[in-house]
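Only a single protein chain was left out; the remaining protein chains are all shown in position.
The chains carry the letters A, B and C, assigned in the order they are written, with residues numbered from 1 in each.
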Amino acid sequence: MHVSTDIWIWIAAALTLCIYSFLYKDNPFYKFAEHLLVGVSAGYFFVIYFWNLIVPNLLTPVKNGFVTLFTGGGLTGDLAALVPGILGLIILTRLIPKIAWMSRWAIGFYFGAFQGIAITGYMQAFILAQIYGTFVTAANPVFSLTLFGNFFGDPGWARFVLATSGPLMIVGVICTLTYFFFSTEHKGVVGGVARVGIVFLMIGFGASFGYTVMARVSLLIGRLTFLLRDWLGIIS
Amino acid sequence: MKRLSLAFATLLLWGAAACAAAEEAAPAVTARDAPNDAGGAVNVAWEPAAAEKEAAFTGYEVQRRASGEKEFVKVDRTAPGELAFRDEEAEDGVEYEYRVQALAAGEKAVVLGTASAKASGQWFNTARTNALIGVIFVTAVIVFFIYRAKGGAELFVRKIAGLEAVDEAIGRATEMGKPILYVTGLGDASDIATIAAMTILAKVARKTAEYETPLIVPCYDPIVMIVEKEMVKQAYTEAGKPDAFDEDSVFFVTQSQFGYVAAVDGIMLREKPATNFYMGAFYAESLILAETGAETGAIQIAGTDRVTQLPFFITACDYTLMGEELYAATAYLGRDPLFLGSLKGQDWAKGVIMAFLILGTILLIFSTDLGLRFAKLFETAG
Amino acid sequence: MNIIEKFLHIDRRYIFILVAVGVIVPLLFPLGLAVTTSPPVENVYNEIESLEPGTPVLVSVDYDPSTQPELSPMTTAILRHCFARDLPVIITVLHPGGPGLALEISDRISKEAGAVYGEDYVFLGYKVGSSAVILSIGQDFRVSFPADYFNTPIDKIPLMKDIKNYNDIGLVVTLSGSTFPDMWVAYGHERYGQKVAAGVTAVMAADYYPFLQTGQLVGLLGGLKGAAEYEKLIERPDEGLKGMDAQTIVHLLIVVFIVLGNVAYILGQRAKRREA
Partner (left out) sequence: MRRELPLAICFIMGIIMTVQFFIPHAYSQWLFDNMLKWLIIVLTFAMILGILNLIKLHAQKVQHRRRDWLYSIVALFGISASLVTGFGWGIEADSPFMVLYDYVQIPMQATMFSLLAFFIASAAFRTFRARTLEATLLLVAAVVVMLGRVPLESVVGRWLPDLAEWILDYPNMAAKRGIMIGIGLGVISMALKIILGIERSWLGGGD
């Protein structure tokens, strides 16, 4: 058993315990850790963005762009970095109440651009790819009469599952979509189909829940290993 | 479109063939500009060499020379059976000649043939034609119904339980004299789920302004904070209570996922809000928030389009808006005809998608080949 | 409030204690629950077993502390296996959060196995550019890694002197919590024909099965279970197997909670109906 002699390991271990104390109830140790984490991390991201983004993507290209311009090299693509620089300064008009409304220009730019990106991106990944995936998995059609033929030719559990799973998937997608109809009352046939959709949704949610448990437990194992091995040295 | 691209490809092939015709009738090697790219790439393909079946055969070597150069330079070496090469280092507009040689151990390399091509960038990505048609169709349907709604058509919208509960939840907080917590998640302002969450916040703030119930809005993203501050302020002005707006009620916390969670958990335990809203984009933190909130006895209403997090909200919250319901919320709460119109448009688009699903199934029943061809219409590439 | 009611509204802190105990106990006293190995993991093992002693293996530590609990046990097991079989190991890092982790593990395992730096293994450190780095190794290690992590030119390192590119490497193993395996497959395997194996988190594993079917990955380790299976194959139980014990116990614990909760709930409902 070798208890760590590194002061930083002790600090990390103490902070870890402060956070865990939250499981018992809110207390001064947790409050301390919480405020420290908020402060340190808020500063951290600003510093990281500054060095990793502002410097290489704004300051350096703008500087290079101007150097080329004034040494007679003409306009270069580097100066395009001025666009976000100006937008950034416009955002800062928030600090001056009289011209705070100018910040809307930058926000409009930002919003507009990402709405455009979203429209096409979601069309591909959320609509087309999902329709395609409903019919085809791993380059095979999910549904075919051959599979049914196989089953009837030589009935067996595995062949039955193989033949019916694909059609089940298509039915599931259609029923789930029906649940999301907003402009019709969920009564009669629509109501019935939507209810089947809810059945699919609930099975799906249960399965995802169960699937995630394992990954969450490994996080806890990671922290406890840190405490027991790196800090206390109880396990090797 | 497919036919068009086919015709285009044939034309290119014909061009390449014409170049090679001087040497032999049927080209063993073809080279053409890589389609649908930004330029700078050429696709080279060749027919298998006769020697391929022999044991000594080791593969192919691809060589290149730009027009005006004398010597061929090796650019790639492929294994037997690998009959294509994508040259990513071509300069746009330069004519390149490619030569493919078959290699066999202990023998001299055999030239299979040569072909020439120029690289260029395209102005339309034919692989995305289906997305273009999709975007045009959905836009048309939604805009059509928005215009019809403008003309005063009557529009129905079904009950959404999570949104029915909003009034009750705000009322309860008012009665208890406790605040309302509104969390817009970890999305930034480029995330549409966050924007949906902000528009719902505007509606909620309108009601808390009327009742003068305190509202707490901790933010993860500074731009979201700026916009939400404005929206909440406006809601209070519209409700005729501009003085009741507290500038500090919408505030920035940190961009650290779990730093943010630590702070929001702290707020829940100390301020004991009567109602917690979780709307927008959420990741692993969803359950930490929802379980802490449940422990404090708050009514919890969640809404997200992050499919992986829905199970946790469904189990730990009282009401959950699932996926598209989050986007329907503004229309539902505001009953603005234009918004209801867009909702109707979405439903029509859904109907068409369902029709496609059924049609595809029918085709698959009759012929796997036909069904697969139909499915291919929806395939997305790059 | 009768006993059933009390149980249904039990203070959740009791549940927390049970979960904590369920994880700590197996860490202290491994139970050694039987783990059956699966083909994707066996394939990685067999691939390394089939390499001639002296054939270098490239281990790329492409993850950061957030996925470390699942991936570090794999890195450890792979390194142990290579050292035990006298396969020199070249360690690279493509994730900016990885160098510290890679350094710590390679230090620990090399000491334990008596491996000598520069002869049995070398740590080339982190290089920015992911796919570009993978491509450049196809030409020459020296393009992206002119020197190792400690700034020794690699031509002065005995192990690296005769190693030029993928042609001199037996196998690439990438350990990643994000999309690095895709890049290794696309550039290392597709472009240069390099054999690639991957270790990924449990949540990601399902996404990589298609690569196994097509042979683009020679094998796959998924989550702590993958690490545990590998530990079983090399007969060196460690964090993976201990972690599997803990995971199994917590899974069963949760299932027992759910079952008991429902039994109590149904009994409670019956009692209520009888009263009514």
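One rule holds in what follows: a residue touches a chain if its C-beta (ideal position, glycine included) is under 8 Å from a C-beta of that chain, and two chains touch if they have at least 3 such contacts.
Note that the coordinates shown come from a computational prediction; the quantities given were computed from them, not determined experimentally.
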| item | value |
| --- | --- |
| Chain not shown, its touching partners among those shown | A, B, C |
| Contacting the left-out chain in the complete assembly, out of A:66, A:160 or A:180 | A:180 |
| Absent chain, residues of subunit C that touch it | 10, 12, 15-16, 18-20, 23, 33-36, 65-66, 99-100, 206, 225, 244, 247-248, 250-255, 257-259, 261-262, 265-266 |
| Absent chain, residues of subunit A that touch it | 8-9, 11-13, 15-16, 18-20, 22-23, 31-54, 57-58, 77, 80-81, 83-85, 87-89, 91-92, 94-95, 101, 104-123, 125-127, 130-131, 133-134, 161, 165, 168-177, 179-180, 197-214, 216-217, 219-220, 222-223, 226 |
| Sites on subunit B contacted by the missing partner chain, in the whole complex | 36-40, 121-125, 128, 131-132, 135, 138-139, 142-143, 146, 188, 190, 192-193, 195-196, 198-199, 202, 219, 221-223, 225-227, 229-231, 233-234, 237-238, 248, 251-259, 261-262, 270, 284, 287-288, 290-292, 294, 305, 307, 310-312, 314-316, 322-324, 326-328, 330, 338-339, 342-343, 345-346, 349-350, 353 |
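Here is the rule we use: only the chains that are shown with their structure count from here on.
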| item | value |
| --- | --- |
| Chain whose Cα mean lies nearest the overall Cα mean | A |
| Chain centre separation (subunit A, subunit B; CA means) in Å | 12 |
| Inter-chain centre distance, subunit A versus subunit C - centres from mean C-alpha coordinates, in Å | 22 |
| Residue list for subunit C, restricted to those that touch at least two other chains | none |
| Overlap residues in subunit B, where contacts from two or more other chains coincide | none |
| Parts of subunit A lying in touch with subunit C, wherever the complex brings them together | 23-24, 138, 211-215, 217-225, 228, 234-235 |
| Residues of subunit A touching subunit B in the complex | 19, 22, 25-26, 30-31, 33-34, 37-38, 40-42, 44-45, 91, 94, 103, 107, 110-111, 113-115, 117-120, 122-125, 127-129, 131-132, 134-136, 141, 143-146, 167, 170, 173-174, 177-178, 180-186, 201, 205-206, 208-209, 212 |
| Interface residues, subunit B side, partner subunit A - complex | 128, 130-131, 134-135, 138-139, 155-158, 160, 189-192, 195, 223, 226-227, 252-256, 258-260, 262-263, 265-266, 269-270, 307-308, 310-312, 314-315, 322-325, 328, 343-344, 346-347, 350, 353-354, 356-358, 360-361, 364-365, 368, 371-372, 374-376, 378-380 |
